[in-house]
Structure formats: C-alpha cells, structure tokens
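Each remark here refers to the structure printed beneath this line.
Only one protein chain is missing; all other protein chains are in place.
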Amino acid sequence: QELISNVPRKETLIIENPEGTIKNAGWFNIWAINAGGQSNGLHQLATDTFWYIDPNKGIDGVWDNSLASDKPIYNADFTEMTVKLRKGIFWSDGVEFTSADVLYTVETHMNTKGLRWSAPIQINVASITAPDPYTAVFKLKKPNSRFHALFTVRWNAMWMMPKHIFEKAGDPQKFAFNPPVSLGSYTLNSFDPNGKWFIWQKREDWKRTTLARFGEPGPKYVAYVDAGPPDKRVIAQMNHQLDIIHDTSPEGMFTMAKQAKFSHGWFNTFPYAHPDPTLAAVIFNNQNELLKNRDVRWALALLVDIKAVSMASYRGAASISAIGVPPTGSHPENYHIPMESWLKTFEIDTGKRKIKPYDPGVGKQIAEMLRPSLKDQIPSTPADIAKGFGMGWWKPDPVAAAELLERAGFKKVGAQWMTPDGKPFTIKITVEGEARPVMTRAGSMVAQQWRQFGIDAAITVAQGTLNDRRAAGDFDAIISWSVETWGGHPDLSFFLDSWHSQFVAAPGQPQPPRNWQRWSSPELDKVIEEIRTVGFDDPRGVELGREYVKLAVRDMPSIPLMAYNVFTVMDDTYWTGYPNAVTAPYTDPVPNWGNTKYMMVKLKPKQ
Amino acid sequence: MTAALLELRNVVRSYSKGGLFGRSARAVDDVSFEVGANGPEILAIIGESGSGKTTLARMILGTVRATSGLIRFKDFDLARVRNRKQRMDFMRQVQPIFQNPFEAFNPLTRLDRYLLSTARHFADARTDEAAAAASDAALRKVGLSLAEVKGRFPHEMSGGQLQRVAIARALIGSPSLLVADEPVSMVDASLRTAIVDLFRKLRDELGVSIIYITHDLATAYSISDRVVIMRRGVVVEAGEARATLDHPQHPYSIELKAAVLSPDVFPVVAPELASPDPL
Amino acid sequence: MKSYAAYLLRRFGQFVLVMFIGMNVAFVVTHATPIDPVEQSIAAATSFGSTSPEAIAMMRESLRELYGLQGGIWEQYVGFWKRVVVLDFGPSLSAFPTPVSTLIWRALPWTVGLLLVSTAITWVLGNLLGGLAGYLHNNRTLNVTGLLVMGFHPIPYYIVALLLLIVFGYVWPVLPITGGAQMNMARGWNFDFVVSVVKHSVLPVLSLVMVGLGGWFMGMRSLVSNIVSEDYVVYAELGGVAKSRILRSYVMRNALVPQVTGLAMSLGGIFNGAIITEQVFGYPGIGALMIDAVHAGDYSLVLGLTSVSIVAVSAAVLLIDMLYPLLDPRVKLA
Amino acid sequence: MTTVSQARPVVEVSRLRAYYQTHQFGVQRDVRAVDDVSLKVMPNEIYGLAGESSCGKSTLIKTIAGAIRPPLKVQGGHVVFNFGGREMDLYQSTPEALDAIRWKHLSYVMQGSMGVLNPVRRVKHSFVDFAYRHIHKPMPEFMALVRHHLGRVHLGPEVLEAFPHELSGGMRQRLAIALATVCKPELIIADEPTTALDVIVQKGVLGMIREVQRELKTSMIFVTHDMAVHAHLCDRLGVMYAGRLIEEGATRDIFNHPRHPYTTHLIASLPRIGSTVAIKALEGAPPNLADPPKGCRFHPRCPLAMDICQQQVPAFAEVAPGHRVACFAVNPVAVAEPVEVAA
C-alpha cells in the first residue's frame, strides 16, 4: 500500500515538519499569533513577501526581490520607504496581487492589536499610501534604516494578506483562513484534522507566482509530516518514506551516511550538517553578582575545551567560532578571516601576567583528531577545514583561569573554589533538554569541565520553562543563542539593535529577546547608534560589526561556541537537486525555513 | 431482687433481604428476657435453625446493632459503649464462643495468638510465661494442652479441637457472662459431657452466667436453669428449664421435644426403622 | 429499595464532592505553572524574526488582553466554574481563538478507540493467563509464559514501541508505523478507511498489550493462588466439576471483583491518553495535546483535558461502586 | 441391617494408613490420623462412624473419598470401590477415572459444609455444576427434579435463586446434603452433615436420607457425634479411637453389648432429656496423634489396662459374627501384625 493515498509517490516530496503535530490543524491564518502551524508548508509554499535574504549563496545572489521588483528605496533620513511591486503575480484564486493587498495588510496591522506584526507596524508606520497598483509608500514615525527587514525573509517575515478574502472575514484574529488562498507556487491539497500531515499541490498557474522566474517547481505534491522521534525519522528515511529529515542527532546522521546510500547531508562528507546563521553560546547572566565581573567570565571561558565540547555535542561535526558572529554564510569572509590577526594579538591581563588566549589551530586540531577514524571523510585543505570545522578558538588555560578568579577575589579551598564571600562557587547551566539534545550535550560537557576545575557546576534542564526563564533572567548561564544573523548578508543589526543598553531590563523583569545576557556596554551603545544611521548595504556597517566583535571578545558576555548545526538529511531516491554546501549552495536545506521555497524549482524527479 | 446481669427489652433486628431492591425482614422480633437476675444462671436458647439465635447472640455481644430495643449489661446500655476502655471492660466480663469453629479463627494465623492475647488483656498476665500458663490451664479444662495447640494453624485441627480451643479462649479471662453459640456441636458425647460439666462448674463455683445456644435438648435439659425457645425470630416459650422441657406448652415446643432422637431405641424400637418413614 | 436508593444518593454526593475537589486541585495546579502563555507565544512568534524590544513590550500587553488574562486569579476561578457548568472551557491560549473543546473532541476518538481496544485485550488476556497460571501452578508452559509476560512488563514502554517499530517497520516492513490512518484518505465509514485504521492500530495496540499484560497477569495470579485453597473450590474439585468450569466460575469469578475495580479505573484513565504511544507511533490523541498544552502554559487546554479526565475517572469509580453489589453479592451497601 | 448381605462390598478399606506429614522448617512431624484401618461397607448399608473428637474420623473419610490434599498423605493400604461390578482401587486410578465416578457413584459431604458453596453464584448453579452431567435430562426437567429433591430437606425452591450468604447455617448444610444426594450415587460419604440443624429439621433430613437409601439401595458412611442419630440411622457402627478402629458391629450389638472399654464408656455417657443424673466424662486427655502412646492407644485412660496393653497393639479381630474389637481384655491373644513399611 502506498504511503499516501491518491497521490503518486514519485510526484511527491515528503518533508519533516519539526513543529510536529499541529494541534489546530485547520488554522491557516498565519497573521494570528501561534494559532496554527506555519512551517507545515504554509510559509514555505503559500505565502510571499517583498524580499528574501539567503543564509547561503542564494539562487541568484543572496538578495532576492520576490514580490518587490526592486530593493527598498529609502529617503535620505530613512523616514520613508518606497516599494515597487512585480506585475503579473496572482493569488491562487485568480485575483491579482497589487498594492491594495499591501495597503490592506499594513493597515490591518495598524488597526488591530495582537496580530503577529501589529506591534512593529504600529511602532514604525505613520501611514502607508499606494500611488499606483504597483507601488507602496511607507511613511515612518521615526528614522529607521532597517525597516525593510520586517518584509525580508530570514526564516520568515511579514507576509502579505489577501485583501479580497480578509476584508470579508470579519475579525482578522478569529478567522481561520481555511482553505488558505496562496500567493506561492503551491496550494493546499489536503490536511489531517489531527495535524499530522499537510499536502500541498503545485498550482496550475504556477507561472503567475514569483518563483516562476527560476523555472517550474519539480514536485507536483509536497507533504509536510510529523515524523516522530529521532530514531523513527531515521527509520522512515531508510524506508524512503521521508525525503527530508529536518534534523537528527549526529549519530543518526552518521548511521545514515554509513548505511543509506541515497541519503546525504548539506556536506556530502563530514561534518554533514548545515550551520544555521545562529551562534550557540554559553550565555552568562551579566546581572548575576558573581558573573558581573569580566575576569570571572573570562576565567570560565578559559576553562572550556572547545574540542571536547565539539565532540560531546556534535561528535566533532561542529563549526566553531571564537567570536560573537556565527561562522556561516558570508560571515567568515567579513569577520572571521579579516579579524584573525587581531585575535592572535589579543591579550588579557590575569593580574599576574598577560596572556594571548587565541589558538588559531583549533579547527584544524579537531579535523586531525577525527581523521584517524574518519579517514578521507575529513577535508584536507585548510580552507575546507575552516569551512567545515571553523577556525581558531580560546586555548584552555586553567592556570590563567585560576589567576583571573583569584584577582576577582575567589579562593580555592581544597578541591573547591570559593566565592569572595566564602561560599562554594556554584553555577548551574540551564539547557533546554529533549527539544535541543545537542545543546544539552554541549552544556553538560561545559559543566563537566568547570566541575573538574573545582567549581560546583551542573546542568539543569528547563524544558518548557526555558523561554520564561531565559526572558526573566532566571539562570546563571544558559546554552542558547542571542546572536542570529542574516547569514548571507553581513549586516548585524538583525540581533545587535536589541543589545542596546536602553532595552536591558531590571533584574527579575522580562528581558526583550536577543540580549538574554543582559549585557550593557556604553561603547557598544555607540556602535549600535551609529549602525542605525548607516544604510543596510553600507560597508561602514561591516566595520561597525567588527567593533562589536572586539568589544564582545574583551568583555566575554557570553562564550561563543559554534554555529547551530542542523543535520538535515536528504534522500535521493525520488528527488535530486537538493542544496549542497559544495556543489549547490543555492539555499538552506533546513526545511522549516521560508527560504526553502527555492528548493522546489531545483528539485528534479529521479528517473 | 438484685439487678439483672443482662437485660433485653423488646429487641428487634431487621435485615434487608434479597439483592439490590429487597425488603427488610426481621431476624429477631421483639425479644425480651433477663439473665442472672437471681444470681448466676445458665440460660439455654433453643429453636429452629434460622430463627435468629445467632443474631441475638451477636446483639448481646454488641457486634450487631439492634434495630430497636434495649440491651443492658449490668445496668449499662450497650448502645452507649463508645471508647476502647468501655469496650475492654465489657469484653473482660462478656466473652463469646462462635458457632462455626472453622470460621472463628483466621486461617493465616496461629491459634495460640488468640489465647495469649486474651490472657494478656483479660487475665492480667504480665509476662509471656504467665499468659502461656493461663492459656494452658484453660485448654486443659477442655481436654487440650498448649503444647498441642501452640504453633498450629486452624486447618491443622479437627472441628472438635477448634471448638474446644474456642471455649478455652473464652474461659481464660474468667468472664461473668459467656455467650456460647452451639459450642459443642462438633464434639463427641463424652467430651460434650465434660464441657457441659465445666459450664455447670463455672456457674456454681465461679458465678459465671452462660447463654447456651444449642440444638441439643438433652444437654440443655441437664445443665440449664432456664430455657428460651425461639422460632422465626420470636420467643415462643420461656421458663424454668426442666419444667418447660418436661411439659412444653407451645405447639412448636411440643413438636421440638417430640423430634428429639433418643439413643434408647434398642431393643424396643428397632423394627420401626423398617417402616418407610421411621423418624 | 430504600437502602439502595439511600446508598446511591450518598454515593452520588461523594462523586460530586470528589469531582469538585478534583477540579479545584486541577485549577490550582494548572495556575501554579511557572509558564506564562503570553511569554510562550511571544517566544514562538519572535524567535525567528527580527525583534524590536518596543514591539515586544507592546505585543505582550495586547496578548494579555486578548487571552483575557488581566483579571485576578479569583476572577479566573469564578470564570472557570461558570464555563465548567456549561461544559465550555473557553478558547485555547496556545491555539487562540480555537475553543478548547474543539481541540479535545478532535483528538479524543482516536485515544479512546486505541486505549479501549488495548485495555480490553490486555485485561482479558492478562486475567486469563494469570488465572490459568495461578490455578495450574505446576504447568510448565504456563510458568514459562508467565515469565515471558512478566519479562515484557518492566521493559520501558518507549523501548518496546521502538523495537516493534524497527521490526515491523524496517526489518520486515509489513505494517504502517505512523499515524492513525493512511495519509490523505477520505475519512468515513468506508471499508478502505476502516481497514487502514485497523492496520495502523496494530503496532500501538500490540505494544500496549505487551507491556500492560504483566500487571493484570500478576494481580490475577496472586488472587487466584489465594482462592484455590478455599473450601468451595476444593469441594468443587471433589465433586468432579469440570476443571474449566472450576477455573471460570469458581476461581476466576471470585477473583474478578478486584480486577473489575481495576478495569474500571483504567478505563477511566484512558482519558489521560498514552503519551509515548502517540509520540512514537505518531498516533493522534490527547496525550500529545496535553504535553503540548503544558509546554505552552495553555492552562485553558490543560484544564479542559484534566476536567474531562476527572469526570471520566470519577464516573468510572462511581460506576464500579454501583455495580459492586452485583459483582459480589456479599458486599453490604452500608 | 439384620440381613448381612453376601454380595461384594461397595467399598473395601484395607490396612489404610494416612498421616499428616509436615516438614516445616527441617522438622518432620507425622500426625497419624488414620493408622491401619480396615473396613467394608456393603451395598444397601449405612455404616456409622463414631469416636472421640479428633480421633481421625474426618481424615478416614477424606481418605476414602479421595479428598487428599497435602499435608495429608496416604502411607499404605487400599481403598477399593466396587460400583456396578467394576472394581477400582482409589489410589491406583487416574484422576480422570476418579472424576468420572464422582457424584455419579460416589459423593461426599465434608465437615463444616456450610462453606462449600461458591459465594458469588446462585445456589442453582452449583446443582448444575455438580449434578447436571450425571442426570441425562434436559435442563427444565433437571431443575424440576432438583426442586423436588430440595423439598425433601425442607427447603423451598426459592433457595435456588439465593446466594449462599443469604441463608442460615442450617439451610446451607441442608443444601450440601441435597447436593450430595441428588444424583443418587451408590456410595455417600457424609461427615457431620447435620450438626447445625435443629432437631425437627434434622429428623426430616435423616428421614430423607433413609428414604433415598432404601429406595436406591445406596450405601453410606456417616460420621456424627450424635449417638442417637447413629442409633436411628445406621446398620453398622464403627468406633474409632486415636486413628484406629477399635470396635465394629451391628448398631444394635454395639449399643446393647459394647465390648471395648471406650465404647462402653461412650454408650454410657449419652445424655438423655429428662435424666438428671450427672454423667461422668472420660478421665485424661485424648492422645496426641503426633506421638501416640505405645501399645494400645487407649491404655493410659483405660480402666481395664493390663501390662500387655502398654507393649503390644491389640489386633482388630472378630469376637462374634460381624463384631470386631481391638482389645486385650476381650481378646487376650490377638496381637496385631506389624504394618509393612510403605514403599
């Protein structure tokens, strides 16, 4: 019996939806907050907006004008943004997409509280006008050089609403939008009321969508399914019942690489994984009395042996980063490589002496460590090694760490470090647990290293409370990420803007997202303020970004570890043409990204 | 006239009968009598099977509550027994011997437990030795010894042995009232005589009153002072034992007496057995 | 008549009381959660997007308003009871504005179907085997079966489920390993769909039965080993009553009373769902809903689910108490 | 009873020994409840069994009925049935063969028979379970027959619908009797079946038993402590003491001429209504069967005890036609053969 009834397997692409089961499956109104699923194909295949920035090389460069026909056009002081729209784009019910839809979308968000993008629109937009059906003009309340980011897809962005549907629907928050009217190349075919699967179907008029510029989408049907626990995903793909696994454990990946000859990852060989433009780090709570002191944070950083962490978390398949920028996309060219010489000379004063903590060879050491067991799976050129494993990192230096701690007033009594007020130095690393196994493994290794040094360290699994605890600053250290970037574009404001000290919450109060470490630095504030005044593509932006990197290295508000690697596994049995790090880095394979719509046009059925 | 040891006035007990939606039926219906009004005595209760004798005994023991009516022991209303001390006082003076010896002991417990516990609580035995001695003494009165009983479980004993253990247990604490529900039904004639003699001795020498429920009219006749005859929950006749049994008045009592089998069938009556309805 | 009616009335009062206390505990417990549904929504809505801190503050406020969380705990408590009385648990907070009841009713039939079947099979089989093993305690085959059953019992359910999945889904792929029915199949009472549902339930049921059997088995076995030495069993054996009849009507029938109690309670318990089964086999059901709701701090949904379960279990307990006199005629209705 | 049948006995017990053997925690203890007993029961005969409490009557009866459950063990001897001309050695037969004769040819009422009914089933089901397969009649006829039979023990048909706990002890005992007699077997073994009955009912029940027995020429072994019942019911009487038969003979002979000192005492001590003479109970305690006295087991309590009684076991030998006694005072020369040791 076929896996899916009434749909030929050969014409179907089956993808894991990491959201799992969508409990409110019949809800497709993506503008209401979290009422239904979104990476069930909805925001990959059915919605669209002005621009996309690719985390990798992009299908036609990193920047793609999707619904917009051009880049955003700002006035000189960034108080007005004009968008030119493409012509000939139609909703799946045959209505043309025009600036009226844009107007409707923005005005609905201006007039309704509690839609997903209501707040940023209401804060930024003074008014919107549509001088003609293919132009929309935003008047902003205050200068904002990054306003277009709201409509630029990195994973997702503010999607366009079909005016002709929603204006008849009444309260936009209570409307299920079922069946959804699509602006992408696919429409909904059917879905499971219990939220286990969603099947999308290529539009007859796929030519009237933005994707048509790149050709015809390959799969006639795309199914997004709840694939179950990690072991089961692996089994499903080995049975060729799941074309794309969103993520599996490193061990699962290795098994597939060994046993399933049609399965492969983003890299065909080690380390397989796709590094998301997301920087996993040991984030300190900088408001914590003990951790307020930079010396303490640096001491803890110098106790981390990144090689062991890489082994424990990803079994070596990690791309490490010593600085506060993920080593992915275009970032190594903009940050890691140019800054290496600075890093090599960077010194810290332990109180007793000065040391140069940077070790440029760590990436290579990891590669060499793995080579005996993995042989030619391990790349040999320094460039490839850097790409796969990252470059340098901080050399473990317990002696310097001890000196730093002593300078901060800590004392070692027996085997145990004591705080300045004589209590045992206890530190708990909060990890998410089940939902992020690899991060949990990293945290547990870091804790072990601290513990072996005489600090009473352990992990604590937060599970569902992670969001609350992270927001409330209810942790000593947490394995998470406060740095997320575009990946393909060097601009750092995506996360950096919210690191301004004006937004740091008082202890106990909820901290707005991103600056989880609650770090405030007047020097950084200056950098951020300047970024706000320069354009998105201005080369000055990169220089300012490097300033940030230096400040973050000096203060070590959080210990950068590695990119968030995702072991997306793709099966060639039915489809070929998946994105690939070496031969086809046209987009990110991680299928819950909105950007993965580009994959559809590259996929070809296997004969 | 001294106050009666035990007094029952208009005692009624009804049970709901027959499954979920049954009516209630009176197992004991308006029974009144006294025990020990004129010094220690043995009161025999005889009557039909199912006539409420056991139920009556249980009400006297306080293990079944009377639906209505009054039961007083030494001028104390049994319905007012509340705390453990009152109960213990009561049990020190009133002890039961239950009808079915196979049911009266926990099959999972050794028999001596009951004896020793009784000795400790009601015979003021302070030490293990004293308790054992008291138990042994009581067992010897019924033709057993502690050595024979110790460590044995109920199913290792014969019916008569169990019945005797039950009697011995009741005797340990020298109570002033014994409620004996068919105490010798499973004992041979010789032993039965011995036990009945024991009851008599208890009454005469120790001043124990005994309620003696039985189907054996012969022993009832030989030891009891008064007799109560019951049928279907009602007392049909009561009075001085010998007079009543010699000359029963109520038709049921007459029938009862007539039905008693006599061992003296030989040689006179033997051919009768050949007749189709001999009994 | 009178006494049974009085008993019923008293028992019903107890039922209402238990439900009331239970619901209150559920309310307190769910509201004690440190998870704030608003924070969860915000985290989910913003974790992949660019986020300006001012926008977040604004969003927080409007969500609080939207979810109706501004009132004090007392107002929420009163509101809760008002809704319980009309059997409406309000909108889910993590799938706002879909009503909680919609979410529950969508998942419930699957859970109930699956667990009803597996509980029934487990109960019957477990008792049968346990009864046989207790009665024929020297039978070799039965002793080996017993050890086997008991051997499966302690294996963590997750492992059993996954092993079955590997064996029947990969090594010897004869059975579907995921979902409640084939994807994209028209639902309804047609043959194909029913066959598909049955096929998809085989592995979940099998796993539940394998693991669950031991409990009933052991209970029955120990009950029976007590009953076989009762007089009426011995006597029936002496009477040459057929062994099968003795086992059925004498031994098992007497042991059944406590086992039925257990059955009723586990039937009530099926409203709690089978979390791991649902997870491993991708089976639709309310267990997953519960986990999801707990994680999302969606106390409307948690409360809805707990209330359903509380009502179901207390009703089941009430039912056994009402049926008790039928099962064991000796029990008095005092 | 006057006609001593020349036919083959229904059951013949020879040199039967049955001990309660407990190996509890290393120590073995034998209670010699039945020690070298031989007896025969003829067709159409009621054989009474009397004796002191705990002398082993129930054990003997259990052994004859094949109701052996550990710790009771048969150590030696035979029990041979003869139903319809077919001989069958109880302890050499298969369980299936035994099941086949139970209730059809052989039924048994155990002591304390109030507890033998399944507490959760209505009484009628017990009748069906035990008897239906032997009475080859359709169900309605069978039930009619049962109802009729219950009438004989003074029970109304409504008890069939009752649960056992709803009935008084006496009613349950009558049910047990009815259950054992309904199939009209050739041999009924009854252990104190009337202890809980009042005299009126008892009389009726005994009448019923007698009637059934006459009608069908059934044989019966009947244990009771009530000598009056023996006197009225039994053809022959065996008296046991401490695990052994000590006297056996026609009921009349035993009542009129008891020979063994224990029997003499037993007959003499019968209470009689209307008599006020104090009866003397037997001196001394019943022997402990785990460690019985050497020689004649009665000698410690025997008024006629001689030296030989302490040394030798008296043989159970015929002293008059159909009358056997085991006593040196009656039969000074008969010494029992030692029992062979069980394999």
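Note that the chains are named A, B, C and D in the order they appear, and that numbering of residues resets to 1 at the start of each chain.
One rule holds in what follows: a contact is a pair of C-beta atoms (placed from the backbone, for glycine too) under 8 Å apart; a residue touches a chain by one contact, two chains touch by 3 or more.
Heads up, the rule we're going with is that contacts and distances are computed from a predicted model.
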Quiz item: What name does the UniProt record list for the absent chain among "Hydrogenase expression/formation protein HypD", "Peptide ABC transporter", "Na+/H+ antiporter subunit C" or "Inner-membrane translocator"?
Solution: "Peptide ABC transporter"
Exercise. Check the options B:Phe33, B:Phe73 or B:Tyr114 and report the residue that touches the missing chain.
Key: B:Tyr114
Quiz item: In the full complex, which of A:Pro230, A:Gly409 or A:Pro605 touches the chain missing from this view?
Solution: A:Pro230
Exercise. For the chain that's not shown, point to the residue among C:Thr30, C:Thr51, C:Ser94 or C:Ser300 touching it.
Key: C:Thr30
Quiz item: Which residue, A:Leu67, A:Ile355 or A:Ile459, contacts the hidden chain when the whole complex is considered?
Solution: A:Ile459
Practice problem: Using the touch rule from the top, list residues of chain C that touch the missing partner. | Solution: 10, 14, 17-19, 21-22, 25-26, 29-30, 32-35, 137-138, 147, 150-151, 153-159, 162, 166, 214-215, 218-219, 221-223, 225-226, 228-229, 257-258, 261-262, 265, 268, 272, 275-276, 287, 290-291, 294, 302, 305-306, 309-310, 313-314, 317, 324, 328, 330-332, 334
Quiz item: Can you name the residues of chain B that touch the chain not displayed here?
Solution: 61, 63, 84, 88, 91, 95-96, 98, 100, 103-109, 113-115, 117-118, 120-122, 153, 155, 166, 169-170, 173
Quiz item: Residues on chain A that touch the omitted chain in the whole complex?
Solution: 229-231, 234-235, 248-252, 254-255, 308, 311-312, 315, 428, 433-435, 437, 440-441, 444-445, 448, 451-452, 458-465
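In this text, only the chains that are shown with their structure count from here on.
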Exercise. Find the geometric centre of each of chain A and chain B from their Cα atoms only, then give the gap between the two centres in Å, rounded to an integer.
Key: 89
Practice problem: Compute the distance, rounded to whole Å, between the mean C-alpha positions of chain B and chain C. | Solution: 54
Quiz prompt | Where chain A and chain D are represented by their mean Cα positions, the distance between them in whole Å | solution = 92
Self-check item: Residue list for chain D, restricted to those that touch at least two other chains
Solution: 112, 115, 166
Self-check item: Residues of chain A engaged with two or more neighbouring chains
Solution: none
Quiz item: For chain D, which residues are in contact with chain C within the complex?
Solution: 65-67, 69, 98-103, 107-108, 110, 112, 115-121, 125, 129-130, 133, 163, 165-166, 179
Quiz item: What residues of chain A sit close enough to touch chain C in their complex?
Solution: 1-7, 20-21, 23-24, 27, 32-36, 113-114, 116, 118-120, 122-123, 146, 149-150, 154-157, 173-174, 176, 189-190, 192-197, 199, 223, 225-229, 231-232, 235-236, 238-239, 463-465, 467-468, 471, 494, 497-498, 503, 510, 512-514
Quiz item: Which residues of chain B touch chain D in the complex?
Solution: 17-18, 46-51, 54, 99-100, 102-103, 140, 143-145, 147-148, 156-161, 163-164, 182, 185-194, 196-197, 215-219, 221-222, 242, 245-246, 255-257, 259-267, 270, 273, 276-279
